[in-house]
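A single protein chain has been omitted; all remaining protein chains appear in their positions.
Chains: A and B, in written order; residue numbering restarts at 1 for each.
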Amino acid sequence: MISQMQQKSESPDTKGKILEVRGLTKRFGGIIANDNIDMDVFVGEIVGLIGPNGAGKSTLFDMVAGVKPSGSKRFPDAGCVRFLGHDITQLKAHQVCRLGLARTFQIVRILEKMSVLENVTVGALCRTSEVYEAEKKAEKICEFVGLKDRQNLAAGELTIEGKKRLELARALATEPKLLLLDEVMAGLNPSEVAETLDLLRQINKQGITIIIVEHVMQAVMAISDRIVVLDYGKKIADDTPEAVVKDKNVIDAYLGSEDA
Amino acid sequence: MIKDVARSLWALGWMGGGAIAAFVVLLLVAPWVVSPYVVSLFMAMFMYIVVCSSWNIISGFTGYVSFGHVVFWGVGAYVTAVLVWKFNYPWPLAVMLGGVGSAFLATIVSYPILKLTGIYFAISMLALAEAIKILTSHFRSVTGGGGGIYLRPMASLNILYLMMGFLALAVVLVCYSITHTKFGRSLLTIREDETAAESLGINITRRKIQALILSGLFPGIAGGIYVMNVCFIDPATAFDISITVNIILMTTFGGIGTIIGPVLGPVAFTALSEFLWASFPFLHRAILGAILIAMVMGMPNGIMPFMVRFAQWVGIREFFSRRREASQ
Partner (left out) sequence: MFEAWVTVLISGLAMGAIYALVAGGLNLTWGVMNVVNMAHGVFLMLGAYITFMAWSYWGINPLFTIFLSFPILFALGALINRFLVRRTVGLASMLLTFGIFMVIENLAVVGFGGMYRSVRFFTGSYDIMGVFVSKPRIIAAGIAVAMSLLTYWFLKKTKIGVAIRAISLDRMMAEQCGVNTNQICTITFGIGAAQPAVAGSLMSLIFAFNPMLGRVFLVKAFAIVVLGGMGNFLGALIGGLTIGLVEAVIAFSGNLHLSEAAGFIIIILILLLRPSGIMGRRQ
């Protein structure tokens, strides 16, 4: 609570909230994947969302983005999510996407049989009804993320690095205002991580707010303005990177065990 | 969307345009050249092109394999027959209303039935067809019951043949254009990954419903034309599961999810089936069954990969022979 208030006064961007999560709770049978989570994200920020495996990060993304987790109800059990002033708690993924919230999936969900360009075109079709226009835009985005030379490959033939990049490109093509990235750097080598970080900074500079889930600690620490830590579905910290690494709860739950 | 359709048709180019023109010319000329028997054979072939291409929209493009697609064809046939028989509608109008009827059926069942996926969708479509078959037998006063409906011949074979031919052409062009529009791209995305599709802003429920309606519309018209030709329909014919299986068999053979597949399949199978009827009048169903088994076991992706491989093989041989010449 205290850290949250501090963060508000210290935050460089108090222009406005883009995302507001209140009391969000999601259960899977006996497991409480998200337990009464409150979280705010401000326009233009890059927020890191970290926590041990199974902490509920991906579930939080699902709930915010209106994605139905397999074998469960689509919507949270309690709480609400507001995005740019709209209550999006009960909206489906495609409605949320149209409002300007895009996400990538931890386990990539690329359309394997389509080409890379076609994948990105599908994203671009969110904003236009002309395939031709969408294709033009998709080409630009492929170039921007560095997939230009691979854009005619079948998406299934890409390496894991290419697939992660493609997910990012496809999300960008929907012209999001807020981007939820679920482990886009997992499985990349250090130079690829550096490249991706660069790319994310550029995206952020274009005015797109980013929430990023990541296990590559140095990467999140380097890029995030603020870090939110989940553990067993609860939020245990929400502060600047420097403060979070010193937080006792966080060290106990996560960072400590990582070092050991 | 209209721009995309126009662009896709333009992209057909001289080759595509020429092929369509050639088809139209052959279509118009055929009745003067070949016997009525061959004309009705062509008509059956066009009918299967229509239903296979339609089935391909929901099952090939969208990935919802329907095991009861005959129901749309049968309902179209029945709507047409009843309108002509009971209400004395002019037959061309009745044929069109056959399509409206089957599209209407697709509309009412679509929302609930498309919540199911995979085998469950397949089986409920199968059950739908069987249920409607029985209900048709039951409501005797409207449908003539299990004995069926006999119609007075009204339209000439050649007219109906031409209608079926142009319908087939139209459906194939629609399918072709669809793949170049946002709608078609949405369907292909749904086939690959519904969750991803939804997260990319595609209203999957709406798209699937549209796909099923479109996929139910054309078979209804084809059923109407069919019934005007044979002048008889009964529940056992109209909702025969063998027709569904033929559709699946032909489309899979030609290449499921492609434009050309649902054309290639009926062309090949009309010829084959005719040959089997003539040569093995008592065993042709068993032989078709054996072909079905062989196809599932041997070429789940249809004939196309074989043809591609064959072409490659030919190409490779050429390559080697050239090399040999060069080395000599």
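The rule we apply is simple: a contact is a pair of C-beta atoms (placed from the backbone, for glycine too) under 8 Å apart; a residue touches a chain by one contact, two chains touch by 3 or more.
A quick note: this is a predicted structure, and the numbers were derived from the prediction, not measured.
One of B:52, B:83, B:97 or B:126 touches the chain omitted from the figure, and that residue is B:126.
Contact with the undisplayed chain is limited, among B:56, B:102, B:137 or B:237, to B:137. By the touch criterion stated above, the residues of chain B touching the omitted chain are 65, 67, 112-113, 115-116, 118-120, 122-124, 126-128, 130-131, 134-135, 137-138, 241-242, 245, 248-249, 252, 282-283, 285-286, 288-293, 296-297, 300.
Rule of thumb we're sticking to: only the chains that are shown with their structure count from here on.
Each chain gets a centre from the mean of its Cα atoms; for chain A and chain B, those two points are 43 Å apart.
If you check the complex, the residues on chain A that touch chain B are 65-68, 92-94, 97-98, 102-103, 105, 109-114, 118, 121-123, 125-126, 129-132, 134, 170, 174.
By the touch rule above, chain B contacts chain A in their complex via residues 1, 3-4, 7, 180-182, 185-186, 188-189, 192-193, 195-204.
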